[in-house]
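Just one protein chain is left out here, and the rest sit where they should.
Chain nomenclature is as follows: A and B, assigned in order of appearance, with residue numbering initiated at 1 for each chain independently.
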Amino acid sequence: MPRRKTGAAIPEMFRLMLEKPTTEAYPFKPIQLPQRFRGKLDIDPAKCTGCQVCALVCPASVITMVDLGTRKVGDKELKVRRPLFDLSTCIFCGECVDNCAFNALELTKQFEIATPNKAELLMNKAIVK
Amino acid sequence: MSETITQLGKYAEEASSKVTSLRKNESLVEVSQDSLKKFLAHLVNDLHVRHLMTITGLDLGQNIAITYDFSQERDTIHVRTTVPKTKLVALSIVDIVPGAILYEMEVHDMFGVEFIGNPWKDQKLLLPEEWPDDLPPPLLKTTKAEQIRKRLGLEVVKR
Partner (left out) sequence: MSAGTGEPQRKEASAGLMEYSTESLVPFGPIHPALKEPEYFKLVLEGERIINVIPRIGYVHRGLEKASESRPWVQNMYMFERTCGICSFVHSVCYGQAVEELTMFQTPRRAKYIRTIILEMERIHSHLLWVGLMGHWAGFDTLFMWVWNDREVVLDLVEAISGNRVHKSMNAFCGVRRDMPENMADRIVERMKFLTDRARYYKEIIDTEETMLKRTENIGKVSVDTVEKLCAVGPMARYVGLRRDVRLNDPYAAYDEVPLDIITTTEGDVHALLRLRLDELVASANMVTYAVQNLPDGPIRVKIPPIIPAGEHSSHCEAPRGEIFYYARSSGGRTPERIKSRQPTMANLPTALEMLKGQTLADIPVVLTAIDPCFGCMDRMSFYDTETNRKWTWSGEELRQYGINHYFPDRSKKHNEARTIRDPSRIGQECRLEEF
């Protein structure tokens, strides 16, 4: 049975005083992010075709498809749709990124997205020309 | 098939039912309410299957099915009994397995089944105190989320 004593942690305390502190210096210095970090969603409008798979798989109802008119293909009129993202409810799971067949979506490393204005989190890059 | 399951077949026959084998070490025995306690007493006392994992309620349309999920080594044994929706009364097994007390309270809250013999059967475990009496239990298929929200006066955030 080991000997009972008080102050068993004191040597460790002296050792830790000589090490550099654990606290990160953020926000005064930039923070190191790992390569796979999942931050804010981004879309490349040139690659999006409006297939709406991302809207069907999103668990958090972030994506709504907006009608933008029609276009002629041959002698048929096809609807043109593009996604509108409400990023205030996004859970950063990446299901839309994994399921997009055209690699139009990407989770960036941007994490400072808190804002008092909810309209700022509405991403309409694919709709606005 | 392990020793326990073979023996189980013998007791199931006494209760006039049989052991169905689902996939991968899972067995299901359906018994009636009358033979439930005798069958469980055999299971717990004679076969020493003492670990009750949980009690699951299930809405089958006309009846509510109550499944007792036991576990021993690699076997999972489900014992299922049904009560009709017209008479939601079941027997409590707290005298055989004392650890079943909170699980029975949960089935009572969520499906409205009353367990005779449970010492805390009138207390609510998970539902709030102001749950109105005319609002049906939440996990029934006929109770819709819209109905609960309206009755409790909760708002919905529309997307």
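Here is the rule we use: a contact is a pair of C-beta atoms (placed from the backbone, for glycine too) under 8 Å apart; a residue touches a chain by one contact, two chains touch by 3 or more.
Bear in mind that the values here come from a model prediction, so they are computed numbers and not experimental data.
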## Note on the structure
Among listed residues B:Ala41, B:Leu88 or B:Leu139, the absent chain is touched only by B:Leu139
#### Entry: Footprint left on subunit A by the chain that the document does not show
2-9, 12-13, 16, 22, 34-38, 57, 59-60, 91-95, 98, 107
### Message
Could you pull out which residues of subunit B are in touch with the chain that's been left out?
### Response
22-26, 50-54, 56, 58-59, 67, 69, 71-74, 76, 78, 97-103, 106, 110, 119-120, 124-130, 138-139, 145
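Heads up, the rule we're going with is that only the chains that are shown with their structure count from here on.
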### Distance from the mean Cα position of subunit B to that of subunit A, given in whole angstrom
41
